[in-house]
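Below you'll find the structure, written out as structure tokens, and then a few comments.
Removed: one protein chain of the complex. Kept in place: all other protein chains.
By letter and in written order, the chains are A, B and C; residue numbering begins at 1 in each of them.
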Amino acid sequence: MSLVTNPPKKVVLAYSGGLDTSIILKWLQTEFGCEVVTFTADLGQGEELGPARDKALQLGIKEENIFIDDLREDFVRDYVFPMFRANTVYEGVYLLGTSIARPLISKRQIEIAEMVGADAVCHGATGKGNDQVRFELGYYALNPDIRVIAPWRDWEFKSRTHLLEFAEKHGIPVPMDKRGEAPFSVDANMLHTSSEGKALEDPGEVAPEFVFQRTVSPEEAPDTPEEITVGFERGDAVSINGETLSPASLLTKLNELGRKHGIGRLDLLENRFVGMKSRGIYETPGGTILLAAHRGIEQITLDRGAAHLKDELMPRYAELIYNGFWWSPEREMLQAAIDASQGMVTGEVRLKLYKGHVHLLARTSPYSLYSEAHVTFEDDAGAYDQKDAEGFIKLNALRLRLLASRDKKAGRNL
Amino acid sequence: MSLVTNPPKKVVLAYSGGLDTSIILKWLQTEFGCEVVTFTADLGQGEELGPARDKALQLGIKEENIFIDDLREDFVRDYVFPMFRANTVYEGVYLLGTSIARPLISKRQIEIAEMVGADAVCHGATGKGNDQVRFELGYYALNPDIRVIAPWRDWEFKSRTHLLEFAEKHGIPVPMDKRGEAPFSVDANMLHTSSEGKALEDPGEVAPEFVFQRTVSPEEAPDTPEEITVGFERGDAVSINGETLSPASLLTKLNELGRKHGIGRLDLLENRFVGMKSRGIYETPGGTILLAAHRGIEQITLDRGAAHLKDELMPRYAELIYNGFWWSPEREMLQAAIDASQGMVTGEVRLKLYKGHVHLLARTSPYSLYSEAHVTFEDDAGAYDQKDAEGFIKLNALRLRLLASRDKKAGRNL
Amino acid sequence: MSLVTNPPKKVVLAYSGGLDTSIILKWLQTEFGCEVVTFTADLGQGEELGPARDKALQLGIKEENIFIDDLREDFVRDYVFPMFRANTVYEGVYLLGTSIARPLISKRQIEIAEMVGADAVCHGATGKGNDQVRFELGYYALNPDIRVIAPWRDWEFKSRTHLLEFAEKHGIPVPMDKRGEAPFSVDANMLHTSSEGKALEDPGEVAPEFVFQRTVSPEEAPDTPEEITVGFERGDAVSINGETLSPASLLTKLNELGRKHGIGRLDLLENRFVGMKSRGIYETPGGTILLAAHRGIEQITLDRGAAHLKDELMPRYAELIYNGFWWSPEREMLQAAIDASQGMVTGEVRLKLYKGHVHLLARTSPYSLYSEAHVTFEDDAGAYDQKDAEGFIKLNALRLRLLASRDKKAGRNL
Partner (left out) sequence: MSLVTNPPKKVVLAYSGGLDTSIILKWLQTEFGCEVVTFTADLGQGEELGPARDKALQLGIKEENIFIDDLREDFVRDYVFPMFRANTVYEGVYLLGTSIARPLISKRQIEIAEMVGADAVCHGATGKGNDQVRFELGYYALNPDIRVIAPWRDWEFKSRTHLLEFAEKHGIPVPMDKRGEAPFSVDANMLHTSSEGKALEDPGEVAPEFVFQRTVSPEEAPDTPEEITVGFERGDAVSINGETLSPASLLTKLNELGRKHGIGRLDLLENRFVGMKSRGIYETPGGTILLAAHRGIEQITLDRGAAHLKDELMPRYAELIYNGFWWSPEREMLQAAIDASQGMVTGEVRLKLYKGHVHLLARTSPYSLYSEAHVTFEDDAGAYDQKDAEGFIKLNALRLRLLASRDKKAGRNL
């Protein structure tokens, strides 16, 4: 449907209160006569939400059309924690801080659309990135009939200058520091901060220190290591140094610890779902600690069969989240498998934080699968019969021996 | 076949020159009248091999029955490097330093057995560990008719005291420091040093600093970071800071760098193939740097499809190596797939080494797949049409929308 | 523990009432003085269980030590159906009729052992096959402290003659037809009949017709095809031709249909878990129809993402069942994933049965995901915008184009 000939009547806009989404807001109002509903979420990005409300009012949004939600606990409990149950990393290293926030925003936006009777939703992601995909797959999966507006793909503005002209014409305040171009683009939430673009576009150039916003540099981190204990119940972190914390409080605390010790910096040249490579600088201070801790508690509580299956499923699971398929049956199937493994993942992990690195030191669990009786170099009082190993090896070797005999007969060399 | 009633005539023993394999040597000679052939390999474990020769002679081994091979280049080129092409880690973190050495030892031992006409091979691994499996699967896969002797499973010695009595009775020198029990057990080669057992058996206790032998502690590492450049050709590292090096020389150099900066320490509670969990302290200084570097060069040279398939295959590949199936058709199949991806994995990676952590800083390649033209936030001169994203999203969403329509009709809630 | 010096006191024996398990029964009683508890299960193998009770009594088993259970509904509902939800085939073709019965027998045997206070369980599987593994992995997984007796691995009988002598000495009736050797060995339950060994041992020889017991030969099947409708609810078959049936009744009915039309014969040279290849002749009449029907109903109700993930997980799932790991965390994880996909797998499938083949003809569902509006060659009234395909292709192609540009520049040819 054409925006011009057949504009939506009421649009729920994912609204940050910043310049870009304010321009989108006005563009929807003035170009198409839409009634705009703003949705601003607190996902722990570290900004006050009051100003977003003020700005929306100032741009003519009705009080009842302004939705501002503190979703921090939902975010950590229902998205971050389930993802960490799988020890999820994309392309070997990336903790998916941006990707995992999108499904929650999509879901809430669709819920609001249904509440207010809106016929469209709108986001401010560009046409080159993954976020447009993640938002829109979420919208469509949760409401197949919703209409989606993606201004960066649709509008006619050719340059930043045009955008600023539009802003001024419609009385949108343009902060001084937005007049020039930002040296790079930033996204943040409680799990991470990502920086990309412009100054960072050459992956052969070292990223400048001023890019980093969530962590001190390892060199400036304390010279003394800090040891902490993270407690887990059924696969999720529940305490730090013995203090029970809600999901969001716990991640906040880990973020402080990670920031202080310079932990969680990552320079990645990654593969986007839309087909090109892009370079990102990621800071995931608390998440990096959490991953090390979760791996530690699984070491002592998870059976080998479960652990190895999880390792094999993880790359696919990470890819699904990265590509925006959180709300897909296959992600739900994988989640069911992963969650089915976490019932006994309970206990405590001891970690050392020091100048950019997390060192796993020790782990204990009331549900430990570790048996000193079996593994000991000392007398094991019959727990394990070494003679069993011979049969184990013999039958594991049988097919290889039959193969070697065949290959030898056939003249195949080593 | 019974060792007693039907002993082998000639046995190739994997011989370190240490107390344990010297006892095995004598046990084979005196209990079963075997002719013993010793095989001692230099895999970069950092010990002189001269003493092993002297000791073998002293224990009555004939000059022509002593084989001492410097296998360092073979080890790195044909085993370590192929494994690193897959970014291989076991259980998320372990670089498989012990596992990857066993196939080469097995292979050489079988070759010597065929050369000297031996009817059996013998190793000194215990009946509780993975190494017995790795050695023996290798033996059988390379010579299906070979006879395998595993003294730790077979002999009647009930305690260390009995072993020492046997040693003294047969004139095997027992060093003062071997009279008591070692506080833990060590295995080393050019890739890593592992420590396990005894003092380390409680995974809830922090490993004492004296366990670490290959790396300074991060706290004692230099206060100034060191930046290095690692060059790659077709998936394998070939140079450091512009200096071309042979595989073994390169890994030696990386080991020195890693040692100095406290890099590559790992405390792992892992799942053994024989069924129990065991705790290992691993130091893989050079390998840890190499893994970060290889990931970096793949970021810029590997297509997404290849990269993600590699990520999905890796856990299985790692498990095969850990479990001792290097010489299996399925490992060879996976290697063929992995190697088929490395033809363009050529270029340079810049890394920062600092107090226990490797930071990837930058990567360049003559075969770069990164296209600034496509990813740029600036005008891309038509390289990428943002309108394409709409169709891409729409068709990716189609099945999810059909699903959502169906589920809504069926009354399934969010 | 030695059977001789330290025999178990009370043993639960998986007892068929046949000659072999009767000999085992007596052997336990007479050689070790065990109190024997017999457990005989009706899994639809098509034999009366009354004689098993009589024989047990006759061999001196106390009334309260005889357990005879009709497990047919449990078998189909809790084992066969969950397995079919995954469209499970081993090595591309085998429906796992033997493997899937073992976990239930193990479970019931352990339950009885706990009920009667037995300290051991015993089965009659040989030392070369998979069944010993399946039984014993089940026992150990359900009771880690249970003692397992496997007479075929443990006893001293060297030949069939010795066994028959033992039988006669202890008053075990030996049927005339068991005096000679059976031409092959048979296992049966409601899902299938397997035949292997002896007359079938050469996989290059065509299996003789007399081997087949559960199906008429396709050549002798009716010349007129028969069409049937199978109804499904949430992934499980619930009706045939509109008649609702319990799980076991439904499979019985499908078996009759399959038998009549010569459906479900399989000649397979398979890979055993214990390392060698073995040839089996399998007849799975009802299961073969059920598999075709389940695939049919999934075609119309399952999303592509779910369907393809299931296809990828299936071979591993099949291997776990074949190898005896039903009672393992990784099988449970996979089951959780599979079951999570089946909520809407409801509807009807139309099949044609004819001379050995099942033809899928049609499928309908109240939860159909098929949209004629989208797929039609006719005017689709805007359901699908063909222009979207261009963007979809363009972005899917982007990485391949970047790759081709790079490769061309690097001189790599097609």
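Basically, contacts are C-beta pairs under 8 Å (C-beta built on N, C-alpha and C of every residue); 3 or more make two chains touch, one makes a residue touch a chain.
Since the model is a prediction, treat every value here as computed from it, not as a measurement.
**Student:** If the full complex is used, which shown chains touch the chain that is missing here?
**Tutor:** A, B, C
**Student:** Using the document's definition of touch, tell me which of B:105, B:274, B:300 or B:404 contacts the absent chain.
**Tutor:** The missing chain is touched by B:274.
**Student:** Looking at C:82, C:247 or C:329, which residue reaches the missing chain?
**Tutor:** C:329
**Student:** Of C:27, C:67, C:232 or C:354, which sits in contact with the chain we cannot see?
**Tutor:** C:354
**Student:** Suppose we count only contacts with the excluded chain; which residues of chain A make the list?
**Tutor:** 303-305, 343-344, 366-369, 371, 374, 384-385, 387-392, 394-396, 398-400, 402-403, 406-407, 410, 412
**Student:** Counting contacts across the full complex, list the positions on chain B that touch the omitted chain.
**Tutor:** On the chain B side, contact with the omitted chain comes from 271, 274-277, 303, 305-306, 308-310, 316, 325, 328-330, 332-334, 336-341, 395-399, 402.
**Student:** Pick out the residues on chain C that sit against the missing chain.
**Tutor:** Counting only chain C, the missing chain is touched by 87, 91-93, 107, 126-128, 132-133, 136-137, 140-145, 150, 152-153, 159, 185, 197-198, 201-207, 218-219, 225, 265, 267-272, 274-279, 295-296, 299-300, 303-304, 307-308, 311-312, 314-316, 319, 327-329, 350, 354-357, 359-364, 369-372, 374-379, 384, 386-387, 389-390, 392-393, 396-397, 400-405, 408, 414.
Quick note on the criterion: only the chains that are shown with their structure count from here on.
**Student:** What's the rotation angle, in degrees and to the nearest 5, for a C-alpha fit of chain B onto chain C?
**Tutor:** The C-alpha superposition of chain B onto chain C needs 180 degrees.
**Student:** Quick one: which chain's Cα centre is the longest way from chain B's?
**Tutor:** Relative to chain B, the chain whose C-alpha centre sits farthest away is C.
**Student:** Need the CA-centroid distance for the pair chain A / chain B, whole Å please.
**Tutor:** Roughly 32 Å separates the two chain centres.
**Student:** Centroid of chain A to centroid of chain C, CA atoms only: how many Å?
**Tutor:** The answer is 41 Å.
**Student:** Please set out, as single numbers or ranges, the residues of chain B touching at least two other chains.
**Tutor:** As it turns out, chain B has residues touching two or more other chains at 303-304, 369, 371, 374, 384, 387, 389-390, 392, 396, 400, 402-403.
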